[in-house]
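One structure, as structure tokens, below. Some questions next.
Below, a portion of the complex is reproduced, with chain positions unchanged.
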Amino acid sequence: MLEDLKEEVFQANLELPERGLIKYTWGNVSAFDKASQCFVIKPSGVGYAEMKASDMVVVDLDNHVVEGDLNPSSDTPTHAVLYKNFPEIGGIVHTHSTWATIWAQAGLDVPAMGTTHADTFFGSVPCARVLTQDEIDAGYEHETGNVIVETFRERGINPADVPGVLLHGHGPFTWGKDASSAVMNAVVLDEVCKMNYYTRQLNSYAEELPKRVLDKHYLRKHGKNAYYGQGK
Amino acid sequence: MLEDLKEEVFQANLELPERGLIKYTWGNVSAFDKASQCFVIKPSGVGYAEMKASDMVVVDLDNHVVEGDLNPSSDTPTHAVLYKNFPEIGGIVHTHSTWATIWAQAGLDVPAMGTTHADTFFGSVPCARVLTQDEIDAGYEHETGNVIVETFRERGINPADVPGVLLHGHGPFTWGKDASSAVMNAVVLDEVCKMNYYTRQLNSYAEELPKRVLDKHYLRKHGKNAYYGQGK
Amino acid sequence: MLEDLKEEVFQANLELPERGLIKYTWGNVSAFDKASQCFVIKPSGVGYAEMKASDMVVVDLDNHVVEGDLNPSSDTPTHAVLYKNFPEIGGIVHTHSTWATIWAQAGLDVPAMGTTHADTFFGSVPCARVLTQDEIDAGYEHETGNVIVETFRERGINPADVPGVLLHGHGPFTWGKDASSAVMNAVVLDEVCKMNYYTRQLNSYAEELPKRVLDKHYLRKHGKNAYYGQGK
């Protein structure tokens, strides 16, 4: 089942090392199928060189393997929580990409310092809190998903406008309309983490991008008045 | 029309990812044809892998598409303003290259700290101000061009001597006698932004290159007494 | 003798430049054979382009060459001391990889700032002291091994839990169950040195990963309750 989606998820996983987002098997991509309410995800700990499209695992929203011979990514329960709570998203990426992980380890939100950020993220990318011992005991990966959802709800952020999050002490999750756009958002997040780090080191008085420019750049690419690209 | 220039602009666009200046479609190159008073520019949001020379768009100085099936780059009006006001230039490049964007986000001019800078830029590369709300409303990309022109006029900088600018909060534009030299100037600008950042971090007392060395290096490569290369 | 192990050590040595851990011949990998109590190691100062599997040198735990026409790595005595004292390890890697060397030159232990660290190292990676003049005179490479062993004994660190060390002023050694996992640990150590450097620069108040998360991440990949990967 879902052979096309498996191929898509497989290709998106291969993009992670190609674009320098991961080393070894430190990442995973999934994509959601609305019709079956299942998602396709990378198997756990399988090397990218030997991995095939048919190794992708089909999982339902309760984390049951529906099809596949291999164990799905150990982060599967986090993906499931996000698909359940953010119904507008079709693909999810987790990496330990260097710069996003640095901000995650520093425990800081990533402010919008420039238009590279504004073209993709409509405001700061939040850093979610560390899990408590009780949450870790209750199910680390599932509760990680809950803490992400809590972060967006409490701060009133629309996950469609800010398609990514940092997990304090861990690394980034990004999402998008499909697997490929979730990968692109992972690339952008890593790059703006790099740029924003150096901007603040270069000029500690550097200010966030004015709201008028944030709006202009985000809205010329997203929403009903967007005019970037070749239209529909 | 302008088939040779289309090929040249196409090749110069391909150089952007090859030289590590851009990710995805975050950049554009154009070149100007004096005879027709038109320029050739990359189409908007088209991936580099699928792009062909015949996809390049021919545009006049009033931003009308003269030939081409695709929308031109959303930054087209900025290019048009520069070709109108800086008649000595034949090619323009816009990127979000990492180091130039860092200085742009910091809102700082790039001082000449060494001969790598002096070989290409005859003094500091200026950082142009953020647009006002009125300017954004009047036409963001067109007014971006006007702010660049204003910056060079007000500061009395000759755009032939300093072939590039930073846009505060955004990124660099560079130019040159043709598309290929504009790309080279984009590479140099990014590299000197990197070097100059680290120079100041390493030694906060580091001073700008003495004027006598700036003159020597710039003038041994440019102008009527240049002796670098195989020239005539 | 040990033709399979020679091939394995040869391939693991080739991984060092491929993964960006070394330039020229600045590194070496060995692997241990329990049956013969010998180890196979890279020859000294031989370039990676011209090196063949048959050039690998077989050495016993007293540093005698058992088979091979070339001189073994000048660091051979350090490897021998580690195999003698850390009987659980099957492979050793030495490099001058950029980021691990930076921490070694700074003379600092590498704290666990994130889960990338916790997935591989169960706590800080220690930095071993500089050798005394007497130790250098007694046999620099042999005494280097002794100082590593002393560091783990005095601090009560299990080398199976923390498979690596920094040598103050020099660079890293890592180890693992075999040559290939020792290389992986060298990659991880370099990456966490990079991430942890920038984390502290970005936020000087950033704290080490809470023990509960360190435990969770290390133990979901290692030990009898591990559930990462495809199991046995």
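Each chain gets a letter, A, B and C, in the order it is written, and its residues are counted from 1.
Just so it is clear, contacts are C-beta pairs under 8 Å (C-beta built on N, C-alpha and C of every residue); 3 or more make two chains touch, one makes a residue touch a chain.
What you see is a predicted model; the values in this text were computed from it and never measured.
Oligomeric state of the entire complex in this file, given as copies of the one sequence with 3 shown: 4.
One rule holds for everything that comes next: only the chains that are shown with their structure count from here on.
Under the stated contact rule, the graph of chain-to-chain touches is a line, running from one end chain to the other without closing.
Distance from the centre of chain C peaks at B, each centre being the average of the chain's Cα atoms. Comparing each chain's Cα centroid with the centroid of every protein Cα atom identifies chain A as the most central. Inter-chain spacing, taken between the CA centroids of chain A and chain B, is 33 Å. As a whole-number value, the distance joining the C-alpha centres of chain B and chain C reads 46 Å. Residue positions of chain C with contacts to 2 or more other chains are absent.
The residues of chain A lying in touch with chain C in their complex are 23-24, 26, 43-46, 70-71, 74, 96, 98-99, 101-108, 130-131, 133, 136, 140, 169-171, 197, 200-201. By the touch rule above, chain A contacts chain B in their complex via residues 19, 113-116, 119, 184, 187-188, 191, 194-196, 198-199, 201-203, 206-207, 209-210, 212-213, 216, 220, 227-231.
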